[in-house]
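For reference, the structure I am asking about is given below.
Only a part of the assembly is drawn; its chains keep their places, and the rest are absent.
As written, the chains take the letters A, B and C, and residue 1 is the first residue of each chain.
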Amino acid sequence: MTSPMPWQDRPKNSTDVVWRYSENPIIERNAIPSSNSVFNSAVVPFEGGYAGVFRCDNKAVQMNLFAGFSKDGLQWNIEHDPISFVAGNTEMIESDYKYDPRVTFIEDRFWITWCNGYHGPTIGIGYTFDFKTFYQCENAFLPFNRNGVLFPEKINGKFAMLSRPSDNGHTPFGDIYLSYSPDMKYWGEHRCVMKATRFEDSAWQCTKIGAGSVPILTKEGWLMFYHGVINTCNGFRYAMGSAILEQDRPDRVKYRTQPYLLTPQTPYECMGDVPNVIFPCASLHHTEADKVAIYYGAADTVVGLAFGHISEILAFTKENSL
Amino acid sequence: MTSPMPWQDRPKNSTDVVWRYSENPIIERNAIPSSNSVFNSAVVPFEGGYAGVFRCDNKAVQMNLFAGFSKDGLQWNIEHDPISFVAGNTEMIESDYKYDPRVTFIEDRFWITWCNGYHGPTIGIGYTFDFKTFYQCENAFLPFNRNGVLFPEKINGKFAMLSRPSDNGHTPFGDIYLSYSPDMKYWGEHRCVMKATRFEDSAWQCTKIGAGSVPILTKEGWLMFYHGVINTCNGFRYAMGSAILEQDRPDRVKYRTQPYLLTPQTPYECMGDVPNVIFPCASLHHTEADKVAIYYGAADTVVGLAFGHISEILAFTKENSL
Amino acid sequence: MTSPMPWQDRPKNSTDVVWRYSENPIIERNAIPSSNSVFNSAVVPFEGGYAGVFRCDNKAVQMNLFAGFSKDGLQWNIEHDPISFVAGNTEMIESDYKYDPRVTFIEDRFWITWCNGYHGPTIGIGYTFDFKTFYQCENAFLPFNRNGVLFPEKINGKFAMLSRPSDNGHTPFGDIYLSYSPDMKYWGEHRCVMKATRFEDSAWQCTKIGAGSVPILTKEGWLMFYHGVINTCNGFRYAMGSAILEQDRPDRVKYRTQPYLLTPQTPYECMGDVPNVIFPCASLHHTEADKVAIYYGAADTVVGLAFGHISEILAFTKENSL
């Protein structure tokens, strides 16, 4: 990977495993003229820099996906028009809305998954080779589903996707499942991977959980950042944890953080369109440098960035596992 | 079809398109020693008589599937032990419970679908060649889903299934979708087929709808009996209607009854474990004789039977279409 | 009044103040070919016999109003087509549905009020001179409202109407209000008349109440039959009570029954489309004969009839007042 990894060392007084970028938020709510907010977005290395798919809600609060580019992963140019998909492996699928994208490169192209409005939320799939032309495929699942996240390589010869079955509203429950596909068109072999916890075990993730960024293959297995939600008397609060899944059987959880890695504490995380939200959707990593940079939506309004050392996160996850 | 079709002519004073069997219920709640109730069950012609898969809730009110046999479709012998599945196209899938089966013969075997408890309700799939050995396959979908109904033949070379995405409780919404599979293992190409109606258009089906019996291929297209639900101040009331789907594109509805065909009116439909339920799960038909016999669960307690002439039902559906 | 009053003496062993007609229900659910149910309907003396406006839900469970006629108030001929209104004191008002009519003669015509679907339930108003041509006027109120009941004469020179403001669903609250109009077009001077009770005072009417039949002027004031509702763990149960309002200030309640007069006890009241409902919408009375016949919907399915002596009901209401 030759793209210049965004990075900032841990603050001197901090002992946190994951720490915030001091210039957060890196993308403001009015980043493009039409936007009400930019958050819950995904980035990947691309042509020596970075490309991304961004969730920009416009000022009518319609959700859509936008392409964007950056040299350093910090300064982003987001296109002013939403992505216009053309038909991929099927006829064009309706989209009442598109939000919360994830992006990953598999084999020969960049695959994008997102929450697609088809008579309710479900998982939309698309791909691009160049971030110019985008193809939309069949939805992976029936409604209602959110937080579809692909693994960055085939597992046992099949594509594999994490997702969170939900209902058609502000779902007050939610667990992470795994599904396989031979062809990105038909999906099956659904397995429950991990569930929301008991309140007394780890309350920050006791209401629902959902996969966040694309899993990173490490020597311990797949490292996945995920969000967990607690239902307070004043609404949902979203925080971030990590889990390690078996490499060949990623429906099996090896370790999973009982403590969170990051929880809303700053004004841009605690105040905004939906207060108290940290929602990771992507990460960049440099294995040799032992670095990871995590992109997360903050307060459903802006994009924040956090950093950590992979080895430390793996160790923390193992030592603080549920 | 050489099995003797169960039948009773329309009562003399009746002008109803579908009418009840005078000896209803044909299966009582205590049909086998362990049963609390027998309802929402499916039957097919088998070896000159009939076989079926029955939902028997036991006296602990655990839901399970039981095989049964009949010479005339009226008198049934239900086995006293639930069906014990062996692994079909995969490892064995957990089942917290099994209920609301449908059965249909495709190509070389009888396929069974049911509501399978896998971290919530979803669609279980199994098959049998002989109603002695039963094989369980991968669940078709992620939770939460109910009312999975297979078409009795492949469509455009693929298996096709109707289902109703739901939530994890007494779902207060629900529409009918279609999905395809090349192999009964992976499913995709999900399409919305028909939705619950507006209250003012047809209130009996305004809360949710679900596919009932296996569709019957007619000269007009696929004739499907389905249930519709209204949410009264005293709970849900389930009635039965019919729809005609395009033969090659069964996600397209040609006609759909605005009036119901059958609604709870008798004591065994209005009184029982769940009052006011008519829930069709199977039908037998004789095309040349222009007859159909519809099996339905009544009050979540017993099994009822109703009759009609296919041609009349087709005509009624066309003339009274939404 | 020369119309022959429907009547049946109190059963010998009964001490009830109001008693049921032994041939109940007087109108069955399938009274006309299209009907799913006939209930919550209103009758008045007309041309030596009786006329009425009936709520017939059709087999699509669409609510509409139908005219009907009877010589004796017991045998009814209900027309097979719904009432077709023409514009009254305004342009035609939309009606998504019409239900729960009341009818009363004031000055020169029969006025009809009903629950009119105009972006939610509100009170529709119409009139007829002959039960052949029906005129529809402006809705009395903004949504959401139900159970609009006119007084049978002007009060202080103005039309007066009882109604029950509600919400847009199965309203879990509801009190009776009074409003005045100089012209049946504009309404105001809204006053709260009577409220649902505390649970411990009279639980059958502790969830909501609504005016039932057109008030009868007696020497004690206006005698009104009303329904009261309790919210049990298995849904709403509707019973009937009576109240006496001041003649010139009918927003003032003189007496109101703490016990009910009639509560669901028979199979046709306890079993049907909505179990456990008694819903009075009309009464016929003969002051000299000291008789009243009360028409009520039973189980949202059929029409029942009950009888009483006015003097006894007045005495009972006074002696058992909250």
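Heads up, the rule we're going with is that contacts are C-beta pairs under 8 Å (C-beta built on N, C-alpha and C of every residue); 3 or more make two chains touch, one makes a residue touch a chain.
In this text, all values refer to a predicted model and were calculated from it rather than measured experimentally.
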- Beyond the 3 copies placed here, what is the full number of copies in the complex? 6
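Heads up, the rule we're going with is that only the chains that are shown with their structure count from here on.
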- Item | Category of the chain touch graph - line, ring, star, complete, other | line
- Name the chain with the Cα centroid closest to the overall protein Cα centroid. B
- Cα centroid separation, chain B vs chain C, in Å, comes to 41
- Message: How many angstrom lie between the centres of chain A and chain C, each centre taken as the mean Cα position?
- Response: 58
- Note on the structure: Each of the following residues of chain A touches two or more other chains, namely none
- Task: Using the touch rule from the top, collect the residues of chain A that touch chain B in their complex.
- Result: 90, 118-120, 122, 138-145, 163, 165, 167-168, 173, 175, 177, 179-183, 185-190, 192, 195
- Query: Contact residues on chain C for chain B in the complex?
  - Reply: 29, 33, 36, 57-63, 96-97, 117, 170, 234-236, 271-276, 300
- Of chain B, residues touching chain C in the complex: 15, 199-204, 230-235, 237, 258-260, 263-265, 267, 270-271, 275-276, 320
